[in-house]
Every structure is written in C-alpha cells, then in structure tokens.
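The other protein chains are all here in position, but one chain of the complex has been omitted.
Note that the chains are named A and B in the order they appear, and that numbering of residues resets to 1 at the start of each chain.
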Amino acid sequence: MDNGQLLVALGAVLFALGFAGLVLRRNVLVMLMCMELMLNGVTLCLVVFAQQAASTAATVLVFLVFVVAAAEIAIAVPIVLLLARHKHTLDLGAYTDLKG
Amino acid sequence: MSNLLTLIVVLPLAGFLLNGLAGNRLGKAFVSAVGCGLPALSFAAAVAAFRTLEATGEPIVDVVFRWALIGDSAFEVSFYLDRLSAVMTLIVTGVGSLIHVYSTGYMKDDASYARYFAYLNLFLFFMLSLVLGRSLLVLFVGWEGVGLASYLLIGFWFEDPAKAQAGKKAFITNRVGDAGFLLGMFLIYTAVGTLEMDRVNAAFMGPELPAVSASLVGILLFIGATGKSAQIPLHVWLPDAMAGPTPVSALIHAATMVTAGIYLVARLSGVYLHAPEASEVVAVIGILTAFFAATIAVVQTDIKKVLAYSTISQLGFMFLALGVGAYGVAVFHLYTHAFFKACLFLGAGSVIHALGGEQDIRRMGGLAKRIPVTFITFAVATAAIAGLPPLAGFFSKDEILWFAFASEAGGAPWLWALASLTALLTAFYMFRLLWLTFFGQPRMDAETAHHIHESPWSMTGILVVLAFLSTVGGFVSIPHFLEPMLPLPATDEHLHHFEVPLIVVAVLIGLAGLAAAAWLYGGDASRAARLGARFTGLHRLLSGKYYVDELYEAVLGRPLWWISDRIFLRLGDRALIDGTLHGLAGVARLGAAALARIQTGNLHLYVWLALIGIFALLWWSFGHV
Partner (left out) sequence: MSEPAMLNLVLFLPVLGMVMLLLVPRDAHGTVRGLALAVMLLQLALTVVLYQAFDPQVAGLQFETRLPWIADWGVYYHIGLDGLNVLLVLLTAFLGPLVVAGAFSAIDKDVKLFYAMVFLIQFAMLGTFVAQDLFLFYVFWETMLIPMFLIIGIWGGERRIYATLKFVLYTAFGSILMLAAVIYLVLSLQATSGITSFAFTDLYGSRLPLDIQVLLLGAFALSFAIKVPVVPFHTWLPDAHVEAPTAGSVILAGVLLKMGTYGFIKLGFPLFPDAARALTPAVMVLAVVSIVYGACLALVQDDIKKIIAYSSISHLGYVMLGLASFELIGIQGAIIQMVSHGLTAGGLFLMVGMIYERCHTRDLAAYGGLARILPVYSVFFMILTLAAIGLPTTSGFTGEFLVLLGAFDAAWPQYANGAATWPLVLACTAVLGVVLGALYMLRLAQKFLFGESRAPHAPLTDLNLREKLILVAIVAAVFVLGLFPDSFMQKTELAAREYQQQVLVEPESRWVRAAPDGGSP
C-alpha cells in the first residue's frame, strides 16, 4: 500500500467519521464541525488525485474549495449563533420550524 | 364641374357633421337650414349631373381615392352615374329633401332636434353612396351605412326599450342578409377579379362567361336584398321599424332604403339575365311576399303597420318584375311607389300629429272634415297605390302585371293571377284604412277630438307636392327611359291580344277593392266585426302575422342562447376546460401535500434520505454502466 492509497483511505475515514457525527450527534455546532470534517476528507482525496494526475486545474480547484469552505463557515456560524440565541438551545430537535 | 358626383354625396355628410357636432349649440333655425339646405343643394347637384349625363350620353365616372391596393387587386372608391343611378339619385335627393322639410314641422318640439337631422343627413350620405357607388364595395359601404342610420332612427326615442329593441332587430336581420351579400360579392370577386359593377355586368354579358354559376351569385346577392328590402324570410324587421319617427318611416322604410335591394338586382341585371334559376327565385319570393304581406295588412289596426305591410307587399311586386326580367318596370314602380308611399306615410304622420300621437285606426274616424288637406292628399295617394287610372300606381302596377303574365323570361299566368289577387287585397286594405281613418263616426275621446288641428304648412305643403307627383308621376315612362341599358324582356306574341283585357281587369280590381271596403266599413260598422267573428282562426293567424317572429324565436333565438349558455359556457368553458385545469391544479396540490409529510423539519431524517438517495443512484449507475 503506497502513500497515495493511505492518504485516500485517511480521507475516507475522515469522511466517514464526519458523516457518523453528522447523523448521530444532535448538537448543531458539533454537526457543523463534522461537516467540515467531511469536507476535509473530500479535499484530501482531491489533493491526492491532483498530485497523481499532475493537474494544475485540480490544484486550483482545491484552493477554490478552501475559499468556499471558509465562506460557508463564515455564514453558518452566525446563523447557528442567532438560532441559539433565539431558541436557547443547540439541540437539533428544537429546530423543526421548516416542517411542511 | 368634374367632382359633381362626389359633391352630391358629400353635402349630406357635411350636414351630418355640422348638426352632429355643433347642432345643439347653434339652435333650431341653424339645424333646419343645414339639415334641409344641404340635401336640397345635393338635389340641385344631382339635377346638374343628370343634365350633363343627358347632354353627353356617356356615364359619368368620378374616382375619389384608392381604398386599398393589394397585389394586383385595387379597391377604388369611385362614383358612377348612368341613367339607372341618375333616377335613383334624383328620387333619393328629391324625396329626401321634401321629407327633411316636412320633418322641420313634425319634429319641431322634439328635444333631440339636432340629433334627428344629423341622423337623417347621415342616412342620405350613405344612401347616395349606395346608389352612386361604382364598386360593389362602395355600394356595400352605403348598404351597411343606411342600415346603421335606420338602426339609429328606429331607436331614436331610445328610452323606450321596445323601440331600441326594434332598431336592434332591424340591424341584425339585415346583417343576416348582409352575410349573403358578402358571399355573393366574394364570389364575384373570385370569378371576375373586380367589384366594379359595370365591369361585372360586362363580364357576364361578354362572349366568355366567368367560370362561376350566375345563379349562385344571383341568389347570394338576393339574400342580401331580402334583408334590406324586407322580403320573405327576412321581412320581420320592417313592421317593427315603425317605432321610428314617421318621416323616417316615409323616407327610409318606404321610399328609399328598402328599395336598395331592387336597385341592387337592377344594377346587376347582367348577372341575373344569365341566371334563370335565380330570377325564378326572385319572382317567386317576390310574389309570395307581396301576397302574404297584403293578407296581413288587411287585419292590422295600427295605421303605420298597415302601411309597413303594404310597403313589403309593394316591394314584392317590384321583385316580381325583376324576376320576370322587367328591370325597368321594377324601377318604374319603385319610382311611383316612392311618391305615393311617402305621401301616405307623411299623411299618416300628419294624422298622428293631429291626434297627439294616436296610431290605432280603431280610435280614429271622421277626420276628413277636420284635416282636409291631409285627407285629400291621403286619398289621392290611396287611389294611386290601389292602381286607379290615371294615377301613378296604375301605370307601374299594370306593367308589372302584364310582364308577370307575358314575359318570356319567366312570366306565367299563375304569377299574374296571384299578383292580381294581391292587387285586389291592396286596394281593399288601403280603402279600409282610408275609411276607418277619415270617414264614419269619430271614435277618439273628447279630449283628443278637441285638439285635432291641421298640420303646419311645412307639412301639408309637402303632402300636396307628393300627391301631385303621385298623380302625374306615371306619365314619365321610366321603362322607356331606361330601355337602352335595361331592355325589357320579350313578350309572348300569342298573348298580345290579352293586353287590353288585362288593363280593364286591373282597373276593375282597383274598383272592386274600393267597393268592398266601402261596403264593409262605410255603412254598418258591425259588418266587419261579424265577418271577423266568422273566420276567427284565419283572423288570429293574420293578426299574429303568421307567427313568423315566434317561429324564429323558437327555432333560432332560443336554441342559440341555450347552446351558448349551456353547452359553450357551462359545459365547455367552465366544466371541461376550467374543470380540467382546476383538476390538474388539484392533483398538483394533493401531490404536494403528500410530499410535504416527509418535510418533518428534522435534519437527521433529511441526511438519511440523502444517503439513501445517493446509494440508490450509485446502485442504479453500477447496474447501467
């Protein structure tokens, strides 16, 4: 097993951990962190593949993902903050206002 | 002057605009001056044009402007004066001007005086376009336009819903005829490539006939003529049209507009000469209309309704003449009829005026001494329509009877027999009218009787002029004058020895009608009532006008309404189309409601659903790649 495979495996593990956290935990902040974890797993895989294919486009894409992730967190955290202030809890069960 | 024909047409239009736009502000004197002056000028121009025509012998053509040019088909607005249109123009402007003058007296106290004269001038404008138009298109403009003027004038006192309704009925019945007219016009255009009537005639008279059945063209145009000239089956509007002011009935619904159908057929005689089937239809419809209308007139009790049915009947006579190829004779009767029928209507107007609006002859009687001028003129006109020599009606009616009998272009003894019977009925109901109105005991209430007065000179003067014309008009031989362009049909040589006996019969018929009316209504008043009681069924049938209105209502009116309302609106629009749409919208709403149940607001559920979705997609794609 070479480094590349190990790194992809690591990426997969990170994604799985993140996903598990996302579906099992009920704390919104933790779920947000788990999502970041998933994203990082995917990004790691992307980096590895970019390395293997020696593609500059993929490298650029990685940076793009970073930027998007940063922007996403910058919006998501204030939303959570506002929600928490409104509901006085971080428990997901309280956030069912969008019920159809 | 080169634009004389345009001037004839435009002068009344100017009158309409002046009176319509400014009449109310400028006062009655101004309205009368414009309203009567411009038609009179138009008459003068018509006389001048007629003299030019006679001097040169060539038809006058006056091109006004090009209405449309599409590809190689040009539609021009141009006027055309030959002997036929000259006769019509003189009748229209002449009788028209007289009736305008009469109206200044009759409508003196009406609040809408200016509106009345505006409409009347508008009518003249359209009528002159009709008779002077060279192209069928211009004729059609006039044709529809006189319909409009008639609509507006029938419903002149529009506050009365029945009167407005009568106007609408006239317009719509005419529209049915117009649809036939349009089809005939289209057919001519398709076959000949022009709508100019002199060219159409030339095309049908030429060596190569157009590739279209002349009879089909003839019948389609005749449908239009039945509408405007109130022939069976479109005659129902004319009696109702009596709702308009009486001078209007005289001008539009007796002397001029209703004769437009006669003019149309005479104008396109080139087509009808090659259309024996169409001519036969014209003759049969004409004689049937003449007969049935005369039978209805016998029992009518409204003075104007009697005259209305008499008009329908006389128009039937004219169509009979057209149908047997005697176009000039039809125009002759049109010309004499314009005088005596206008005189009768205006006389009736004078009677109604004297009685303060009363129209029922059962409440008249004994008026001869109270309004002598009206009586004498009315009597002259009655004798004229009954065909007593030497009055105008005698000459024209006699010629119609002769050609109905002997013409080789469709004449037949049965046509003559029915026409003579109709002439007898005509004489009878006209003298009945005369007797009931002017002789016997007064039957009006004392208040009305007290107010009876002879009409002002503006009215009686016109009556005298028209009575004079009804007397001498027959000595102008219109058929002879028109013969160069409308040759009379050949008559059967073997029948020529009948000519003098037939004249004698015709005179006897007139006198018989007079005698019968005098016997029934002159002496014992109860004779007529007893007679009516003996034939109750017949009397009811005639009083009900053969129930044609009711028939149309049941066969056309109500089904149309029912289909529109029940089938189209309720079933089609609401149930089928909107129902389908609302159904679709309902399905969409139900589906949305079902899907909304998954929308629990629980994020974990969404994640699981997304996961399932991803796996399902992966599974599907593995299976298909």
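In the analysis below, a residue touches a chain if its C-beta (ideal position, glycine included) is under 8 Å from a C-beta of that chain, and two chains touch if they have at least 3 such contacts.
Since this is a predicted model, take the numbers as computed values, not measurements.
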TODO: Just list which of the chains on display the missing one touches.
DONE: B
TODO: Check the options B:Phe16, B:Phe43 or B:Phe171 and report the residue that touches the missing chain.
DONE: B:Phe171
Open item on the list: One chain isn't shown here. Among B:Pro59, B:Pro276, B:Gly522 or B:Gly572, which residue touches it?
Closed with: B:Gly572
Open item on the list: Going by the contact rule already stated, which one of B:Ala44, B:Val63 or B:Leu187 would touch the omitted chain in the full complex?
Closed with: B:Leu187
Task: Residue among B:Ile70, B:Ala446, B:Val504 or B:Val625 touching the omitted chain - done: B:Ile70
Open item on the list: Considering the whole complex, not just the chains shown, which residues of subunit B touch the missing one?
Closed with: 65-71, 73, 137, 140-141, 144-145, 148, 155, 158-161, 164-165, 168, 171-172, 175-176, 178-179, 182-183, 186-187, 189-190, 211-212, 560-561, 563-565, 568-569, 572-573, 576-578, 581
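In the analysis below, only the chains that are shown with their structure count from here on.
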Open item on the list: Please tell me the distance, in whole Å, between the geometric centres of subunit A and subunit B computed from their C-alpha atoms.
Closed with: 90
Task: Contact footprint of subunit B on subunit A as seen in their complex - done: 19, 22-23, 26, 31, 92-93, 95-100
Task: subunit A contact footprint on subunit B (complex, rising order) - done: 595-604, 607-608, 611
